[in-house]
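Here is chain A:
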Amino acid sequence: MLTIQTPEAVMFWVLAPVAVLAALGMLLVKKAVHSALLLAWVMITLAIFYIAQDALFLGIVQIVVYTGAVMMLFLFILMLVGVDASDSLTETIPGLRPIAITAAVGFGGLLVSLIGRATLGHGAVGLDSANGAGNVQALAKLLFSTYVWPFEVVSALLITAALGAMVLAHHQRTVARPTQREQAIARFRGDSLGSAAGLPNPGVFARHNAVDVPALLPDGSAAPNSISATLKARGDMLDSAQFELGEVDNTVTEEK
Partner candidate 1 sequence: MNALTTMMLLPLIGSILVAVIPSDQVLRIKQAALGTTLLVAISGILAWVKFDSSNTALQFVESAKWIPSFGINYAVGVDGLAIVLILMSVLLAPIVVLAGWNESEGGRWSPKVFYILILVLETMMIGVFAATDVFLFYVFFEAMLIPVYFLIGGFGTGERAAAAVKFLLYSLFGGLLMLASIIGLYVISGANGGHTFDITRLSELHMHMSSMTQNLLFLGFFIAFAIKAPLWPLHTWLPDAAAASTPGTSVLLLGVLDKVGTFGMIRFCLALFPDASKTFTPLIIVLAVISIIYGAFLAIGARDIKRLIAYTSISHFGFITLGIFAMTSQGMSGATLYMFNHGFSTAALFLVAGWMQSRRGSSTIADFGGLQRVTPVMAWTFFIAGMSSLALPGLSSFVSEFLVLVGTYTRYPVAAVIATFGIVLAALYILIPVQKALHGPTTPGNENLSDLNLREKIAIAPVIAIIVALGFYPSPLLNVINPASAHVLEVQGFTDPVPSESAGK
Partner candidate 2 sequence: MNPYNYLYVAGLLFTIGAIGVVIRRNAIVVFMCVELMLNAANLTLVTFARINGTLDGQVVAFFTMVVAACEVVVGLAIIVTIYRSRRSASVDDASLLKR
């Protein structure tokens, strides 16, 4: 028969409210990254609970895999998406907020009430005998005998996940990157030899030498190919008209 020692009870009464509060906090904080950290805290708490409940292996895995790997993945993605992004917590879908609150109270209340009502017909057994040869060993025995099939199958799941991530994220090169030789040939066999000498540098002959300012050609017009295609694509190219020659402002004398 299982008896719960006082230290565990103390630990529970300390950590359980903290975990619940952290979870609540996760709902209520604006920044996703804070949510992630609070979730990590909940998970660590749970890991402690696991260990306290004779699930040593799970506790470790919880910390290493879940908190360590999974949560880091979350954080990584959060970084990618923008770590500063903060959610507005005002509800935009009409009627959802009251429903959510009612649901919270109802679901939680009913669940708690039902758990309180439940009986199993036997007391808590405890894992002392099951873990007799050690938690990890016992688990291993189960995993590699009784549950070997799902264990094998899970590997397929992992491959799926990897494949899936690759499908969605992997940029296959759609055109082969031109070799230097090809580039050279292209330059010289082009319509004109204008580009044979290489592209102009940005900012040349201009008042600005920033990378987003196109070079001015000898006739005073802007040379768009002097700046990075990426900047062009993003529309970050400045208007070259204001940099035409002859518009030098003489009123401002240079400081000496």
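Basis for inclusion: all candidates are chains of the complex that A comes from, given by their letters.
As a convention for this text, a contact is a pair of C-beta atoms (placed from the backbone, for glycine too) under 8 Å apart; a residue touches a chain by one contact, two chains touch by 3 or more; residues count from 1.
Quick caveat: nothing in here was measured; it's all calculated off a predicted structure.
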From 1 or 2, the one in contact with chain A within this complex: 2
Residues of chain A touching candidate 2 in the complex: 2, 4, 8-9, 12-13, 16, 19-20, 23-24, 26-27, 32, 35-36, 39, 42-43, 46, 49-50, 53-55, 57-58, 61-62, 65-66, 69-70, 73-74, 77-78, 80-81, 85, 87-89, 91-93, 96-97, 99-100, 103-104, 107-108, 111-112, 115-116, 120, 124-127, 129-131, 135, 138-139, 142-143, 147, 150-151, 154, 157-158, 160-162, 164-165, 167-169
